[in-house]
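A single protein chain has been omitted from the complex, and every remaining protein chain is retained in its original position.
Note that the chains are named A and B in the order they appear, and that numbering of residues resets to 1 at the start of each chain.
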Amino acid sequence: MKLKTLRAIFATLATQISSNGLVVDGDVRIHPVLSFLDSILRGIGQVMLQNNSFAGLIFLIGIFFNSILFGWAVVLGTAASTATALLLGVNRSHVRAGLFGFNGALVAIALLYFLEPNILTWIYVVLAAACTTIILAAVLNLLAIWKVPALTAPFVFTTLFFVMACARFGRLHSTGVLPTAGLPKAATVEGIVTFSTITEGLFNGIAQIFFQSNAISGAIFAIGLLISSRKACCAGLLGSFTGLLVAWAMGAAEPAIRSGAFGFNSALTAIALGSVFFVLDTVSATYALLAVIITAVMFAAISAALEPLGMPALTSPFVLVVWLFVLASPLFPRLRVSIL
Amino acid sequence: MKLKTLRAIFATLATQISSNGLVVDGDVRIHPVLSFLDSILRGIGQVMLQNNSFAGLIFLIGIFFNSILFGWAVVLGTAASTATALLLGVNRSHVRAGLFGFNGALVAIALLYFLEPNILTWIYVVLAAACTTIILAAVLNLLAIWKVPALTAPFVFTTLFFVMACARFGRLHSTGVLPTAGLPKAATVEGIVTFSTITEGLFNGIAQIFFQSNAISGAIFAIGLLISSRKACCAGLLGSFTGLLVAWAMGAAEPAIRSGAFGFNSALTAIALGSVFFVLDTVSATYALLAVIITAVMFAAISAALEPLGMPALTSPFVLVVWLFVLASPLFPRLRVSIL
Partner (left out) sequence: MKLKTLRAIFATLATQISSNGLVVDGDVRIHPVLSFLDSILRGIGQVMLQNNSFAGLIFLIGIFFNSILFGWAVVLGTAASTATALLLGVNRSHVRAGLFGFNGALVAIALLYFLEPNILTWIYVVLAAACTTIILAAVLNLLAIWKVPALTAPFVFTTLFFVMACARFGRLHSTGVLPTAGLPKAATVEGIVTFSTITEGLFNGIAQIFFQSNAISGAIFAIGLLISSRKACCAGLLGSFTGLLVAWAMGAAEPAIRSGAFGFNSALTAIALGSVFFVLDTVSATYALLAVIITAVMFAAISAALEPLGMPALTSPFVLVVWLFVLASPLFPRLRVSIL
């Protein structure tokens, strides 16, 4: 990076800090490198539906706090999927908003979470991140008719396919955290839920959105959300908490509750339906609550359904439930849709 | 319920019995409670595509005849899904026609068929019934473009997800009738098909639409169909019979044939394609026959495909085949679509 570039970056940083990003697109003097970096941070922010580079930066700090490997993975993945979008000539305002970054971010962490890192794995990550850009464009085109958002569907599809493929590829090895393939069995109540289960579970539910099993990372993410939107932060925490309560009431295993497994999808559903897609009032809050509860049930169902493949549910419950609740909304005139 | 309410009910009952329901919507003087009860009965009727509260009443009698538990379940489920629709402000004429009831009816029986009843199960039933209303609205919006009906898809999705979730929920226990998860194996011809296999199988095929393994309940359901539509009754019986014949010819196991397992989806396909969606003539009758045969094959396929999850096929073969045959119909100019 040349001196001129660096100077441009600092000049811009000093003068252009705006309410929702380091750099605002209307600005004529933005250096392309800075614009790209800002797009990456917004991409990381979009993982929790925040078009805000400060939120993205804090999320990135939260990830690096827990794991340097995942920190670099998320930077590489976001950069690769964003660059693919730029090379294919996607509408620049979409790229600038980070829309072509968040699926790349997640797929990169996921692949390094489930596969041992080697050179082939890193190439695989770049390929998968590029793939999320194609799938996102396909899903956007597919769902445009119903005005339904793509959410993290490209991440879910790409991760499931790329991890599943390793069962045929002898040079890619899964890590210990990938579930072993097995047939689903009846559950029994395991362990006792204590106060620490609930506090850890609450923040782990936020942390798991980025595959981080670390309640402090979760708390940092919550701060990132707070900077971007108080409503989103409240929704996220309430969502994680509700998911946890549903799991507890139904008799889910204590270690799963503590790990935030039942929280991260519910947190995302709560952010999406409680703070983004609908005008918040009593009807939409009840609607969002129903969705959050069903998300926890859906997580249990999908994670059991994927057991014969030894695959994780990822954020598919969130995607499915938000799709259904947004698709259904035009038939419910009492719900007011946000003009986003 | 106040005396005034009761008086209104009897007054209305006495004067307003119409050809297809206890209460007709245009009527100004209908009491809301009566209107709600009539919507519930129509909802039960809609399980076999009949917007007719008399048919619904007779179906309910057929269920209570076999099991009081299932009788109450169907009332609760239909009421819960219908009430959810009313609370969310759904178009009243759709609610009045029972469209927001039949998926709730089925999901309630299904959950009590596959799960041991306890307080949590009943709460779960209400939650699932409410969920069918959201999914129905979503499917209606999704399929409106192609003018394809939603059928029992919301019931199938909700039941599969809610039963599957029990593999993670220690406080919900499955009953003995839920299949055990296993890997599909090659079949051999089992048992000998006799005259009693065929007669029992024929009526069980109608009974199984409501999860009742009772040929007399099946006969009562057939009477309900007959009251609503002679064409629907013939189609249903012929459909059940054809499904049974296909299974027999292909060498399916005798107990499965006797139980009506190969009949209920074929019966529903026959009612839908033979008496509802197309004008009946030689071309559409042949088309419906092909669909009924393929439904029996699809039932075999889907029930085997769900074996690794230990899940039943429910009415998914019916939904899938009718969707395909209705979606395909605009390309076949020889078929005349009913104006429904």
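Criterion: a contact is a pair of C-beta atoms (placed from the backbone, for glycine too) under 8 Å apart; a residue touches a chain by one contact, two chains touch by 3 or more.
Here the structure is a predicted model, which is why all the values come from computation and not from measurement.
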**Request:** Out of B:Val33, B:Leu87 or B:Ala305, point to the residue that touches the absent chain in the complete complex.
**Result:** B:Ala305
**Message:** Looking at the full complex, which residue from A:Gly71, A:Pro308 or A:Pro330 touches the chain that isn't shown here?
**Reply:** A:Pro308
**Item:** Absent chain, residues of chain A that touch it
**Value:** 88-91, 120, 127, 130-131, 134-138, 140-142, 145, 160-162, 164-174, 181-183, 308-310
**Item:** chain B residues that touch the omitted chain in the full complex
**Value:** 145-146, 183-190, 247, 249-253, 256, 283, 287, 290, 293-294, 297-298, 300-305, 307-308, 323-325, 327-335
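As a convention for this text, only the chains that are shown with their structure count from here on.
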**Complete:** Cα centre of chain A to Cα centre of chain B, whole Å, reads 38
